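Only a single protein chain was left out; the remaining protein chains are all shown in position.
As written, the chain order gives the labels A, B, C, D, E and F, with residue 1 at the start of each chain.
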């Protein structure tokens, strides 16, 4: 992976529908914002607030739920990633 | 339960209409935002503000009222949950 | 009463039109947001700001004026209540 | 007067047109928000900011100019009052 | 002058077109907000921020440029004034 | 120059098209906000934040790029100036 997100941004890789099924999570929510499952592939150093850097709460390898409409898509070496702010990640899936 | 909400997010499970009746609460409010009753199934570690983590005010097992339109729905192992921020929870029902 | 409001929320019970007349208050304001008289039935522990909990300014039993369009209505054991933030309460009526 | 405004709210009583003329103030401003003259009849304890209560700058008896569209009207014992935040008061008239 | 502005408000008196010419300033800006020249006739005590009162930067007698659409007009003893916040004053003209 | 900008405001004088060419800068950006080159002719004392005055980053004589739609135009002694906040200045050109 050659993308280093800045501040409190995270790079994630969307999980395929199959894998989503395996972990037993089906995402619903037609009337609401639909979440998406993904794996964290890169984590920024954390935002700097009042001169102090805040630790990030997710780490590389975490499987996360995030809002489908959050972030920006990029394609690196033929694979698609999404760069988003940590606050757009809803939860870690274990 | 295998969802760990981040920061000040909470995972809740909507209570069925029957249970709602049992606790004696009927939710109204056609002209206003209608609240919903639910049980807390997972609680985030709390938001970090000015470098300090804030304690959460709800805990697993609490029955809560929340705004029906708040949060994001997910389905895990066939059961539906909602992930929302603690500030969208109106009250604990006892 | 079995509703414990969170943070700086308050549960109030709208006063009947008769009682409103008794206390000598008639609420007007067609062109503006019309206030409503109510009695406080439950008070949250107070918001946490910069790590400190702020004391609430209203207490159970207070009669208050609040903006009619503020808050969320719930019905408990056949009685209607409104859950709102303390900042939506305009004044205490004595 | 039996209304105790909360936080930084103030209860004022609009001055009649006659009195407005006596003090020599005529309020204009068709294209802008038109101010109104009033007398302060009750003052809240002041807002709490960062855990400290801020002193109020107006006191009972002050004649003030305020924005006509600010605040909420109530009628107590047959007399009309307006409840508004102190920041909606423009100036004290002496 | 019998108007005491609150907080960081200032009372100003618009300068006549003749005086504007004398000081050599012609105000333009059809596509932008057009500024106006005026003289300061009363100055509030300054806003209170974090419990401390901030000194005002203008004083009575200062000639200032301000945004024409800022503030509220009042007429006192037959003369027109404008009450506005200090932050709506662009510059002092010397 | 007889205009003293307040707080973090700056008075600038637009540079003519010829001068723009000399410094080798051509401003583009039809789909975006188009910047303009100008010379700083007066600098405010700096904004006061948390009771402390912040130093300004530009000084009289600096050539700067700024957003064309920022600020307010005034004409003094037949010359046009723009008063804008320092944050609307994009860069110093050397």
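One rule holds for everything that comes next: a contact is a pair of C-beta atoms (placed from the backbone, for glycine too) under 8 Å apart; a residue touches a chain by one contact, two chains touch by 3 or more.
Computed from a predicted structure; not experimentally measured.
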Open item on the list: One chain isn't shown here. Among A:40, A:64 or A:83, which residue touches it?
Closed with: A:83
Open item on the list: Give me the subunit A residues in contact with the hidden chain, please.
Closed with: 2-7, 9, 11, 42, 44-45, 48, 50-51, 69, 71-78, 80, 83
TODO: Name, in rising order, the residues on subunit F that touch the hidden chain in the full complex.
DONE: 23-29, 32-35, 49-50, 52, 54, 57-58, 65, 67, 86-87, 89-94
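The working rule: only the chains that are shown with their structure count from here on.
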- [ ] For copies subunit E and subunit F, work out whether under half or over half of the interface numbers are shared, and give different or same accordingly.
- [x] different
Task: Superposing rotation of subunit C relative to subunit D, computed on C-alpha atoms, to nearest 5° - done: 50
Task: Separation of mean Cα positions, subunit F and subunit D [Å, integer] - done: 41
TODO: Averaging only over C-alpha atoms, locate the centres of subunit A and subunit E and give their separation in whole Å.
DONE: 51
Task: Chain centre separation (subunit D, subunit E; CA means) in Å - done: 23
Task: Multi-partner residues of subunit A (at least 2 other chains) - done: none
Open item on the list: How are the chains arranged in terms of who touches whom: line, ring, star, complete or other?
Closed with: line
- [ ] Provide the full list of chain pairs in touch.
- [x] A-B, B-C, C-D, D-E, E-F
